[in-house]
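Some notes on the structure that comes next.
Complex shown without one protein chain; remaining protein chains in place.
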Amino acid sequence: MKVVVTSQGKDMDAPVDLRFGRAPWFIVVDTETGEYEAVSNEQNLNAPQGAGIQAADNVARTGARALVTGNCGPNAFRTLSEAEIKVYMGSSGTVAEAVEAFKRGDLGAADEANVEGHW
Amino acid sequence: MTKELVIISGKGGTGKTSILASFASLADAMVLADADVDAADLHLVLSPEVKRRESFSGGSKASIDESLCTGCGTCFEVCRFQAVLPVRGGQAYAVDEVACEGCGVCAYFCPEKAVDFSPVVNGEWFVSETRRGPMVHARLGIAEENSGKLVTLVRKEARKIAEEKGIPLLLVDGSPGIGCPVIASISGADLVLIVTEPTVAGEHDLDRVSDLTRHFGIPSMVCINKADLNPEVADRIEEKTRKTGLGFAGRLSYDPAFTEAQIEKKSVVEKGDGRAAGELREVWREVREALDGRGRGA
Partner (left out) sequence: MRIAIASGKGGTGKTTVAVNLALVASKEGRSVQLLDCDVEEPNSHLFLHPELETSRRVFLPVPTVDKSLCTACGECGKICAYSAIVVVKDKVLTFPELCHGCGGCKRVCPEEAIRETGREMGVVECGRADGIAFAHGKLRVSEVMPVPLIRAVKGSADDVDLHLFDAPPGTSCPVIETIRGSSYVLLVTEPTPFGLWDLGLALDMAKKLGVPHGIVVNRHMDGNESARRLASERGVEILAEIPDDRRVAEAYSRGEAAVDAVPGTRDVFTRLLQRLLELGRAGEQTEKGAAKP
């Protein structure tokens, strides 16, 4: 299956970006083949508001069924839930490490947002 | 873990910035943030040395290329913000950039594609060094929209610095009111200190701003500045504060040292003389205890 990890860089050894809405990169990883693709979240960095919602839409378009990130606000969380994407928060380390943790089942899926929404 | 204190007031002019500057003189290690991006004053006391400056874009604005405009008036019809005006006797239209809300609807519907709709730079933010530690501050452009975006950015950058350098305290100077800049400055804070004054206006505004902090579930304390101006109202405010479960951080006397310190570019505590300097130490002690989770913050 496909998993999206929010990232500060374009590669698997880039650190996970704890922010969801304004993370510069989404790394889309196929957990079976290990193949990955870096998708830019650039256009959201300038959005006046609603970056989390747009980012959630971007994740949905990748076909991913899960998102691994640090923090996710309520609007983004709602959008991801509606798109039937499971959200795994509290991640850290590199993208590769986050994917391994996800595959091992070390990360729990969240029921709700873990931070306030903001601009 | 960095603890964040945000000072707000509801009513303007109660002394937020002066009090924050004195807290900065009393705390050990801190990062400072001036979240009052509209009328920032903290720099006047802390004299920051700017190390990094970045432009800020809050959103986009529309502008009409007159050479392409046929005067059909579609933009005028669709604009909900009275930002499109006829020019040349109605032969063409132009956007009032101050009134433009940045919704982009005129650009979307213009049949001639005559409307440019692009991001604009409408402010700047800075990372600076001060005698009390790093400071993040900003200046919103003249007559610009003050959504919470720049406020949020200032707080986030300040928190980043605090976390990178392992600094345990973030002190944030907020703005008056209860709208988006204030909401953006308090969400996720560990403690909010509401500075009020013993006047009917101060009392009224305190009710509204404390409703706001309660709505967002943020622990809050109240401090009464210029308390001796009207002891009766001060007593009423203190009693109500305690009754409604807000923390009470103390009273400060009206003291000319507040203005004198500004002139000397010092905090009241740095200036040292007068009643308020000692009282500020007491208030800081209460706030510090509440931040550390030992005190009586609500």
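The first chain written gets the first letter, and so on, giving A and B; residue counts start at 1 in each chain.
By our rule, contacts are C-beta pairs under 8 Å (C-beta built on N, C-alpha and C of every residue); 3 or more make two chains touch, one makes a residue touch a chain.
Computed from a predicted model, the values in this text were never measured in an experiment.
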| item | value |
| --- | --- |
| Contact residue for the chain not shown (choose from B:Gly104, B:Pro219 or B:Gly274) | B:Gly104 |
| Identified contact with the non-displayed chain, of B:Gly10, B:Pro48 or B:Gly247 | B:Gly10 |
| Options A:Val3, A:Ala47, A:Ala66 or A:Val87, residue touching the unrepresented chain | A:Ala47 |
| Contact with the hidden chain (one of B:Glu4, B:Glu145 or B:Asp255) | B:Glu145 |
| Sole residue of B:Ala92, B:Leu171 or B:Leu212 that reaches the chain not shown, by the stated touch rule | B:Leu212 |
| Interface with the unshown chain - residue positions in subunit B | 9-14, 17, 38-39, 41, 44, 59-60, 78, 80-81, 98-99, 101-105, 108-109, 140, 142-148, 175-180, 183, 197-202, 204-205, 208-209, 211-212, 215-216, 229-230, 233, 259, 262-263, 265 |
| Missing-chain contacts mapped onto subunit A | 47-51, 53-54, 56-57, 60, 75, 78-79, 82-84 |
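Here is the rule we go by: only the chains that are shown with their structure count from here on.
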| item | value |
| --- | --- |
| Intercentroid distance (Cα basis), subunit B paired with subunit A, Å | 30 |
| Residues of subunit A defined as touching subunit B within the complex | 46, 48-49, 115-119 |
| Subunit B - residues contacting subunit A, complex | 57-60, 102, 119, 147-149, 151-152, 180, 184, 187-188, 216 |
